[in-house]
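Here is the structure we will look at, set down as structure tokens.
A single protein chain has been omitted from the complex, and every remaining protein chain is retained in its original position.
Letters A, B and C mark the chains in the order given here, with residues in each chain numbered from 1 onward.
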């Protein structure tokens, strides 16, 4: 279950269902799993902008890697919850950009994150410029 | 990205997108991850039948556990693939049932599985009868 | 925490600690996670025989993939349990072999599995012969 929700100009929303695989014996979503949810949302945001990451990797020689993440876990998500993840680009550099992401359930904020990403060459892991077509799309947001 | 696809009387289809988290350094989906995909599909099949597992656990004192799985990995799924998982109940007992599951991409079979499930008490893990309302729904399939 | 335990001629034992990441909201180890534990044990068994999988992949052009798994989940493992995984080669073919694996805690069997593995080329995923040095070692068991 995951559909595109209404998005403002600058933010993109994506829904993720919590399955047993995402939870731990504390009865809640295991903390590192929120990073996975956030990457799913960024992947779908790029897809909505028109960029398949397989295209970026295979045709443009670019993969996008996380080089920093700041996460604040405010309330736990539970099994079967339907979470909404909002993603907003807050900074764009030459080869890196930053995305503020929030995980909510019925307007209660569960997790807030700031994820810093870099475009790198898939073979050398060296930084490369963000493809100009992505920059253009991001600046239209 | 995951929507209900056309289902025959007796089978239910669910789509799952492959993200980086699902893959390994061999470039393909890590083998145990297919069991997770299969559980997502069974969860959504139960939901479509009208059964939230939180309701089953909290109101009916029933959780559904896997007690056996036979998996045949025929071809690998890759990053960004959109997989279809079909699930079909092939046997119903008093406290257990069996689901044949197939993971395909564009009609190519990647993984075939037979998953045997039991209804158990969430506290004692002892077998309990499948709730009659589920039996009724399954037999209507 | 994971050390080599006494092994008989034909079987290899490896210990795995259960962390929160391995469990689910049912309070027990999530079922697909046992496949991960089994692969850890096979990896360490190969290492003990003298084969690093990075060497096999980079020098011998061989990766080992799971093409079939039969799993019987008998009793659940719980958070903080120290599990013992035994692995025994039960069949050796030209490009494939089968390993019987058992996960126990204090001599209680929790999970039994039969995992069928194939040697494949890392680029084409086509079957290749098991490296003769591995065959030799396996037959010495």
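In the analysis below, a residue touches a chain if its C-beta (ideal position, glycine included) is under 8 Å from a C-beta of that chain, and two chains touch if they have at least 3 such contacts.
The model shown is predicted, which means the values in this text are computed figures rather than measured ones.
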Hidden partner chain, touching residue among A:63, A:92 or A:128: A:63
Touching residue (missing chain; options C:53, C:70 or C:112): C:53
Chain C residues that touch the omitted chain in the full complex: 1-3, 17, 19-21, 36, 39-40, 43-44, 52-54, 79-80
Sites on chain B contacted by the missing partner chain, in the whole complex: 20-21, 23-28, 30, 32, 78-79
Contacts of chain A with the absent chain, listed as residue ranges: 26, 28, 31-33, 35-36, 39, 63, 65-74, 76, 122, 125
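By our rule, only the chains that are shown with their structure count from here on.
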Centre-most chain, if every chain is reduced to its averaged C-alpha atoms: B
Chain B-chain C separation of Cα centroids, rounded to whole Å: 25
Geometric centre distance via CA averages, chain C-chain A, whole Å: 34
Whole-Å gap separating chain A and chain B, where each centre is the average of the chain's CA atoms: 26
Residues of chain B touching at least two other chains: 36, 39
